[in-house]
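A protein chain is absent from this complex, but the other protein chains hold their places.
By written order: A and B. Residues from 1 in each chain.
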Amino acid sequence: MRWLILCLLGLFAVAAALAVGPAGVPLRELAGSGIVWDLRAPRAVLGFLVGGSLAVAGVGLQAVVRNPLADPFLLGLSGGAGLGAVVAIALDVSGPWAVPLAAFAGALLALVLVYRMGHVGGSGLDPRILLLGGVAVGAFAAAVTTAIVSLAEATALRNAFLWLWGGLSGASWDTVLVLAIYAPIPLVIIAAAARPLDLMTLGEEPARYLGADVEAVKRRVYVAASLLTAASVAVSGVIGFVGLIVPHVGRLVWGQRHRTLLPAAFLSGGTLLVLADTLARTVVAPRELPVGIVTALVGVPLFALLLRRWTIA
Amino acid sequence: MDDRVILAVRDATFRYPGAERDALMGVSLEAREGEFHAVLGPNASGKTTLLRVALGALEPAAGAAEILGRPARSWPRRELARLVGVVPQREDNLFPQRVRETVLLGRYPHLSLWGAERPADHRAVTRALERCDVLHLADRWIWTLSGGEYQRVRLARALAQEPRLLVLDEPGISLDVRHEMELFELVRGLVDRARLAVIMITHHVNLAARFADRVLLLAEGHVAESGAPGDVLTRETVAQVFSWPVAIQEFAGRPQMVPLRRNQS
Partner (left out) sequence: MRRWAHRTHLAGLLALAVAACARGERAPADGPIAVTDDAGRTVALAAPAHRIVSLLPSFTEILFAIGAGDRVAGRTTWCDYPPEAREIPSVGDGIPPNVEAVAARRPDLVVVYRSGPNVTAAEQLERLGISTVLFDLNRLEDLGPVIRRLGVLTGRRAPADSLAHVMDSLASEPPAPSPQSLVFIVWDNPPIVIGGGSYLDRLAALAGARNVFHDIGSPSAQVSIETIAARDPDFVAVLADTARPPAYATRREWRAVRAVRQGRFLYLPGTLFGRPSPRAALAVREFRRLLEVAQ
């Protein structure tokens, strides 16, 4: 029943995203309209993929880092991506893929840094160090980024910050294709870790005694979640709250078991982001709001509502 | 080799990296079917380290740890989890769960990567809940349980693994008299009726003496004494190991330790 509602909601979100927009395309003409196929459709599909990826990354990370407040962007990836983008613009690298690739590379660099930091204590990945390391790397990257922007001469660099908060306005079928080919790999890696992740909510030692290869799972899920986040930032900038709130909403409605939680999170995150993007496009038309603001405005009250229901039950 | 021996540690020596002295020195331990084996000793005497070496989590520098005749470290984790159920000292639940869900986690060593839970798994969970007398709590959230109830739930999870050996690390800490007695009775019942092998690390010398078949007394990483409770828990041995004068009194055929006050002899 819950699944049915979720799927219907998802379909509704995509349909609304296709039908609604400033160009006022009448319903009859939707299927043949260039506006719909070249602009709204890739944007809706990209929104769904990014929202779903961020939500799944959030679920995985919260289990690995053992912190329910973990958001995929807490790991320093957004700082790294911003730095990459700014460097690409400062060096005037040309080509439509220059900025996304540079942002992705920056995020990966941040990932490697934090990953190595996380191993500092010895054998395994220490979740607390991952978290602290992520915050530190993110802050450092942000500082370097600001320094570059303030020292450099191009006004384009100031707009780079806007890109970082830009959202889905750069969506195209090319971006969708790249993400659609890339994202399933880390998604499957996290899905395969569903059972060990369940065990890890008990703690690392109990999980080990119940048969989980804790170190391998931590590594795999952390890297996969980071790759998903890095790709999301590269195509759509920093969209907060989805990776933080959707996992919690999912747990309230679907429970703890990652087997059901992960697919539910993907669908919920995708739906949320597409709805939020449609609102971002229409609420202050002809202007657009940054979609991250809308995800917070929509996601937080929803979460509060569900929280009340759960604590009463 | 006695085929009722499930786990055997022989003369194990282990030192943690960077430590000044060995955590274990030449320690041996055997866990047999149908036997309740208690491990006692003061703080930092190596009890938990022994557990980790015995289960293959740590590699001893000398000596051997074997499970069913194979080296403990060579056992694949999942396979080992189908044989040995461990209730560690600490568990840190990240997210709220219901009792039935958390006990179901004990079935995971039996589940395949992508496969769903089968009716047999749910039956095993129900059985485990029954044996631990927490079936009536099955749909409760675990944060609503009392300390004693929660410990029994954790035991039920270990039993859901359908193990042959049960290992408990200080299960009675912070439990009151009633709940601790209930726990020990429960474990004793499992040993007697289901022929489980049990290794229990505990601080509670007297309860160990009452319920255990064998006692291993550790002191600063080496074995002080090993054998039946009556043989191990003598006044001299206990006073020396725990560095405190005691008197030993008998109750129901078992030695009970009574710590003396300073001005008593």
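In this text, a residue touches a chain if its C-beta (ideal position, glycine included) is under 8 Å from a C-beta of that chain, and two chains touch if they have at least 3 such contacts.
As the structure is a computational prediction, the values presented were derived from the model and not from experiment.
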Chains in view that touch the one left out, judged over the entire complex: A
Omitted-chain contact residue, chosen from A:67, A:146 or A:172: A:172
Residue, one of A:162, A:188, A:283 or A:305, that touches the chain absent here: A:162
Residues belonging to subunit A that touch the chain removed from view: 21-24, 34-35, 38-40, 42, 94-96, 99, 150, 153, 156, 159, 162-163, 166-167, 169-174, 281, 285-288, 290
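The rule we apply is simple: only the chains that are shown with their structure count from here on.
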Computed distance of Cα centres, subunit B from subunit A, in Å: 43
Complex contact set, residues of subunit A against subunit B: 62-63, 66, 68, 192, 195, 198-199, 201-203, 205-206, 208-213, 251, 255-257, 259
For the subunit B and subunit A complex, residues of the former touching the latter: 55, 57, 77-82, 84-86, 88, 90-97, 101-102, 105-106, 108-109, 111, 113-114, 116, 161
